[in-house]
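What you see is part of a larger complex, with each chain still in position.
We call the chains A, B, C and D, going by the order they appear; numbering starts again at 1 in every chain.
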Amino acid sequence: MSPMTSLSASQRLQAFANPARFMALSARLLAPLWVVSLGLLCVGLYYALVASPPDYQQGETVRIMYVHVPSAWLAMFGYSLMAAASAVALIFRHPLADLCAKSAAPIGAAFTFLALVTGALWGKPMWGAWWVWDARLTSVLILFFLYLGYMALWAAIEEPARAARAAAVLALVGAINVPIIRYSVVWWNTLHQPASVFRMDGPTIAPEMLLPLALMALGFTFFFVTLLLVRMRAEILRHRVRTLRLARAAASAED
Amino acid sequence: MTTSDLRLTASNLACVRGGRIVFEGLSFSVTAGAALVLTGPNGSGKSSLLRQIAGLLDIASGTLALDGGDPELTLAEQAHYLGHLDALKPAMTVVETLRFWAAWLGGDAAANAPAALESMGLAPLADLPVGYLSAGQKRRLALARFVATPRPIWLLDEPTVALDAASIERLGAVMRAHLAGGGIIVGATHLDLGLAGAQTLRLGAEAAA
Amino acid sequence: MTRAFFALIGRDLRLAARIGGGGGMAVFFFLVVVAVVPLGIGPDLNLLARIAPGMLWVALLLSSLLTLDRLFQADYEDGSLDLLAMGRLPLELVAAAKATGHFLTTGLPLVVAAPLPGLMLNLEVSAFPALMLAMLAGAPALSFLGIIGAGLTVGIRRGGLLASLLVLPFYIPVLIFGVAAARAALFGFPDGVAGQSLTLLCAVALASLVLGPVAAAAALRANLR
Amino acid sequence: MEEFFHMGGYAAYVWTVYALGVVVPLALAVHSIADYGRQARLVEALESEAGGRIRRAARPEQDR
């Protein structure tokens, strides 16, 4: 019998939360993750820029889609991940979950930024304006604000344990925004495209456009996960630095 | 207080603040009618321990339990706490302040307020706004809360700060009456609290920062 | 329990009356904001009437934001929050009481005073009832969502802006439905639109009555320890 | 080739999007890796400075 089976569920969780195990596991995963994500992105870029046809309606601007849409998906994925990790952190007090949420925020914010900017760059030729105030665009902007607010809250609270819990509450409450973004196009009249890939009756998009889109989306997703691991490792080290510093202060106080 | 079998027990208590262990492996037990005086150098964790008992600071490990109290209430709901801050609003008058806290903490505000003010020598100031009080007068008002609402556990963090000699006398009398009624007092101090025969717990003798 | 709840509301109202001038200050601020807008965008009366409902809502939202950061912070800084946490009332109800106090001293006076700036912005008198109804439904939501931000930033010295920022995303649905209800009534959209927006607004308000105190209490628990 | 860069007259938009699509993730990656390196160096410096002396006090705290 393996020793793990004799542990209670929470003990097993704790054991898995051990930073040393995480550090070892993630160290082994990182190299392959880098290879896969960069490889997918290179192939994806080739298909997106060269090996796919222009759209009969939108012309060459359709190529913006291959960056815009994956970024938009990852923006929402990032927030969902953050909210899920926060829930785990609040309910199970799993220390890695806090770090996961904290590390996901800047990555998600970067992709949200990318979705916003590429959307604006697409909007100018398509709609004639950089920005319009419709439900989809506004809710993505709010998503961006939520990311920034979340990071600001982490930065503003000195004590990490406190900051983690406060930020987790914010992430969870803000999670309401994700479905709003997803369905805003359905609920309100907007200029923006309704979903054409993830829908009940299957994708309505041409297959030669679906391939580069899928490649880029997968590539970005792997990239997201890779960076997430890197950042979580950095957070664990940061925690250790803090502990060492405080211990140094305590130790010299004892002398 | 009918519960004379009250007992506050800490076992193997640890406190972590800002990522640093302030104390660990702390155990003590105080019974009804007894007082525990916490001493120790600055930064040894006296205030932190009191906040843990008051439910205002996480317990890193170990347990803290009250036996023989009201089983419906948590430890914090049966305790009075006086910290370094006085919890007073300058715009409210002395008597309004006392009435509010009595209502909040669960006493009969109207009935107890006059006696509580009297016990801390604040009766002549009853209708003054708190903003007009001197440091010691404020501290006395903060202490008057304890008298206005009966709660079995008193947690006092350096209660004598800013008090003049006469007020220290009054505080001593009030504390003795509380103990005689079967209450428990845990107090942190660098001076003498005037509680003869109290247990003393000296914190962090080694980490004298 | 109920006694403690109302004691806390009473204390907050009394403090607001003594230090902040009660609701009067909020109304005055509201008026000033509404007075500043024409200066910013020019005195075209038609334009003003067109954007009036929106401006009134934005002003309501801003005066709520401005007062919000001190909601728990003042109690935190003088140690009162510690004692509030030691009462027998759960923190959720503490938060609800604070939100109620905030609504009574900020939202309610603004709603009652709304016709005045409405007149100044050349708003149709017949639209006032609908506008005020929408504001009356929305204002409690602003207070009850606001406490989330106040709770999250308690103990942070310069929390002011941060609390506003954290809360604004949550204010946006209130704003959207509130404005929609007011505009529909004002510009004579088919009756259904106004009713629908108002219903949605009430739904958001009701949800916030539960969500706000629960989230604020969780935030306070995180920050107090 | 020329046509490829021209992008049907939308070169400015399409190429800016792709430039951003490369630069933003790249910047994030560089920042993340640099941060990791900085923390790693700090840990190393602190640990070697401390030696075994403060191991006791420095172990990870219980609650998180």
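Keep in mind that, in the parts below, a residue touches a chain if its C-beta (ideal position, glycine included) is under 8 Å from a C-beta of that chain, and two chains touch if they have at least 3 such contacts.
The shown structure was predicted, so the numbers you read here are calculated from the model rather than taken from an experiment.
S.K.: Can you tell me how many copies of each labelled chain are present in the full complex, written as a formula?
M.R.: Assembly composition recorded in this structure file: A x1, B x2, C x2, D x1.
Everything below uses one rule, namely that only the chains that are shown with their structure count from here on.
S.K.: When I count C-beta pairs in contact, which pair ends up with more: B-C or A-B?
M.R.: Between A-B and B-C, contacts are more numerous in B-C.
S.K.: Need the CA-centroid distance for the pair subunit B / subunit C, whole Å please.
M.R.: Computed value for the inter-centroid distance: 37 Å.
S.K.: How big is the gap, in whole Å, between where the Cα atoms of subunit A centre and where those of subunit B centre?
M.R.: Those two chain centres are 48 Å apart.
S.K.: Can you give the whole-Å distance between the Cα centres of subunit A and subunit D?
M.R.: Centre-to-centre distance between subunit A and subunit D: 15 Å.
S.K.: Identify all positions of subunit B at which a residue touches two or more other chains, and write them in rising order.
M.R.: Residues 19-20, 58 of subunit B touch two or more partner chains.
S.K.: Please output the residue numbers of subunit D that touch at least 2 other chains, ranges allowed.
M.R.: 57, 61, 63
S.K.: Using the touch rule from the top, collect the residues of subunit D that touch subunit A in their complex.
M.R.: That would be residues 4, 7-10, 13-14, 16-18, 20-21, 24-25, 27-29, 31-33, 35-36, 39-40, 42-43, 46-47, 49-50, 53-54, 57-58, 60-61, 63-64 of subunit D.
S.K.: Please give the residue numbers of subunit B that touch subunit A in the complex, ascending.
M.R.: Touch residues, subunit B against subunit A: 18-20, 58, 206-209.
S.K.: In their shared complex, at which residues does subunit A touch subunit C?
M.R.: The touching residues are 90, 138, 142, 145-146, 148-149, 152-153, 156-157, 162, 164-166, 168-170, 172-174, 177, 180.
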